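Below: the structure, in structure tokens.
The complex is shown incomplete by one protein chain, all other protein chains being positioned as in the whole.
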Amino acid sequence: MSKLLEVDAVDVVFSSGFAGREQKRALSNLTMTVGGDNPGITAIVGESGSGKTTLIRLLLGFQAPTRGRVLYDGKPVFGMNAAGQSAFRREVQAIFQDPFDVFNPFYKIDHPLLSPLKAFGIAKSRDEAYAKIEKALTSVGLKPAETLGRYPHQLSGGQRQRVMIARALLLDPAIILADEPVSMVDASLRSTILEILYGLNRDMGISLVYVTHDLTTAYQVADTIVVLHGGQVMEVGAAEEVIHRPRHPYTQALIDAVPSPDPNKPWNIDETGEPPPRFIEPGETLVLQRTDPLRAVAGSASAGGDVTTVSAIQAAVGAAKRSAA
Amino acid sequence: MSEPVLDIRNLTVEYRTAAGPFQAVKDVSFSLNAGERFGLVGESGSGKSTTILALMRMLRGGYITGGSIVLNGRDLATVSDRAYRTLRFAEMSLVPQGAMSSLNPVLRIGEQIGDIFDDHGVRHGAAERQRVIGELLGRVGLAASVQHRFPHELSGGMKQRVCIAMSIALQPSLILADEPTSALDVMVQKQVLGTLGKVQRELGASIILIGHDMALMAHFVTTLGVMYRGELVEIGPVKEIFAAPKHAYTRMLIESLPSFDRLGAFRGAGARADTFLNREGTP
Partner (left out) sequence: MRNLLSLAAAELTRNRMLLAGVALLALILVLAIVGPLLVDASQAKVGATIPRSPPDGTHWLGTDGQGRDVFTVLAFAMPQTLKIGLIAGLISLSVGVALGLIAGFSGGIVDTVIRLASDVMMTIPGIAILVLVASNVREMTVELMAVIVASLSWMVATRTIRAQTLSLRERGYVQIARLNGSSGLKLIFVEVMPNLLPFIAASFVIAVSSAMLATIGLEALGLGPQNDLTLGMTIYWAQFYGAIIRGMWWWWGPPILVIALIFIGLMLTSAGLDSFVNKRLGASS
């Protein structure tokens, strides 16, 4: 029985200034689920300032919600007992954006691979540890002989990112959160890494949350796409629906902003220099309204309609995938 | 047929490293006519940024060890360092990579743009200077009042457009844009590129756009050059290159572009990228 990581009606508000006068809503009224018996891939698509970084920190327990709760296996992430904390740390892993920053330049790359095995007591001896490490490295397409014993600056960005994926896998996690894992990797290696991530879900049953600003890669890997803007969900639904039949104007604008690799398809670069239109009014709180079986769109609360959550859509997409398989 | 604005022949740039000289740019040749948009695409380590820095004589620790650069009929090797200072921004300007962090955080925008005029001996009275700067900002789609603000008060896209404004202040004939949109959100990227294209067109200047995003190049430039490990492996009209790429590396770059047409199918190189440079030039 796989554990669920749940975000339940969470707001994250940052206050600054004297006596917390200035408030910034990083996330508003978010309810979503990761993990569970039907592991899927959910992509969170957003630009800078959309709240996606806050969401990752929230899911990893590095950021406390201002309102609402984050639960793992039914228990609140903040305030878990030691055993619960340890299980949470081990079963929920992450891959970050910058393949250089995640390595401590003082140590060889063996260090972040050995420490968790020791800290969580997964390997009893150094030999056992290295056996596991070599297996993990091979599974991401790296040659242990060429990688182990090196310093981070001696490996390429793509290699480093794969070492980080191997690290996450060593702990046998149920959930992996990937924060822009390919944006700082050369184009030639992007699809390799994405394929590895996709395989983690398909072959090992790991639930993935893939956070990115790039709609196209989100489309390639995810079952469900969540479009985030200003801390609120603009649209959520099955990948096919959101990309090919978008309903929210923000989603449409995002799709239009991506240049097609075919130079003959027009991209319509607008030379007037008009700023992009506002999609949310400041202070406005939106709710998600279900428009199709596998999709919901943000609308104002007063409009009524079938109010739903990201979790519900995720579940529906998961069920549809299962029945289609 | 008028003579090209920029003519680079067999340019070679070397860096002195602890392990001996390293050739960052090897025997690169291309030329640009007036009003032409040239894209230089390549991944990290391809030498594209080094080429631009060599053009601007802003190399740190690197030296031009071969070839020639001719700008508007003048061989740049014969230009003294002092004369180069006048040349920069007046004939050839640069929108640097990470331009947003190139703005001085303690000076107002108007002062920084004003510096460019002052450095090149262009004098204005106070009121006229404000008017000129306001007009310049208008051309990049910013309000004239932006000149009184500090960089931290502006968004990334606005700062980038300020840098574009600075690069066209003295109406150069060549604009070098080094990854001007890399750090920006997709929608702002489109807008900033639009601004860049507009000012370039209005000025009649030529532009060299450096980047790693082929898709962006496909829709902005007319001629494309592909750089790999310091060499220019392919060059030609952009539509031709996309339709029929000749070099294996170009093909790989095009194929690894994700698009909305495929789901769950991964294309692109699984093999290591250094298999692409075949000495004979065959794929």
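The chains carry the letters A and B, assigned in the order they are written, with residues numbered from 1 in each.
One rule holds for everything that comes next: contacts are C-beta pairs under 8 Å (C-beta built on N, C-alpha and C of every residue); 3 or more make two chains touch, one makes a residue touch a chain.
Quantities reported herein were computed from a predicted structural model and do not represent experimental measurements.
Trainee: Just list which of the chains on display the missing one touches.
Mentor: Looking at the entire complex, the absent chain's contacts are A.
Trainee: Which one touches the absent chain: A:S2, A:N38, A:S86 or A:S139?
Mentor: Touching the chain that is not displayed is residue A:S86.
Trainee: Could you tell which one of A:V102, A:L148, A:M204 or A:I255 touches the chain left off the display?
Mentor: Looking across A:V102, A:L148, A:M204 or A:I255, the contact with the absent chain belongs to A:V102.
Trainee: Go through subunit A and note every residue touching the omitted chain.
Mentor: Counting only subunit A, the missing chain is touched by 60, 62, 86, 89-90, 93-94, 96, 98, 101-107, 112, 115-116, 119-120, 164, 167.
By our rule, only the chains that are shown with their structure count from here on.
Trainee: Express in whole angstrom the distance between the two chain centres, defined as the mean CA positions of subunit A and subunit B.
Mentor: The answer is 33 Å.
Trainee: Write out the stretch or stretches of subunit A touching subunit B in their complex.
Mentor: Per the touch definition, subunit A meets subunit B at residues 47-48, 141, 157, 186-192, 194-195, 198, 213-217, 219-221, 239-240, 243-244, 253-255, 257-264, 267, 269-276.
Trainee: Quick one: which bits of subunit B touch subunit A in the complex? Just the residue numbers, please.
Mentor: So the residues of subunit B in touch with subunit A come to 43-44, 140-141, 156, 161, 185-191, 193-195, 197-198, 201, 212-216, 218-220, 238-239, 242, 252-254, 256-260, 262-270, 273.
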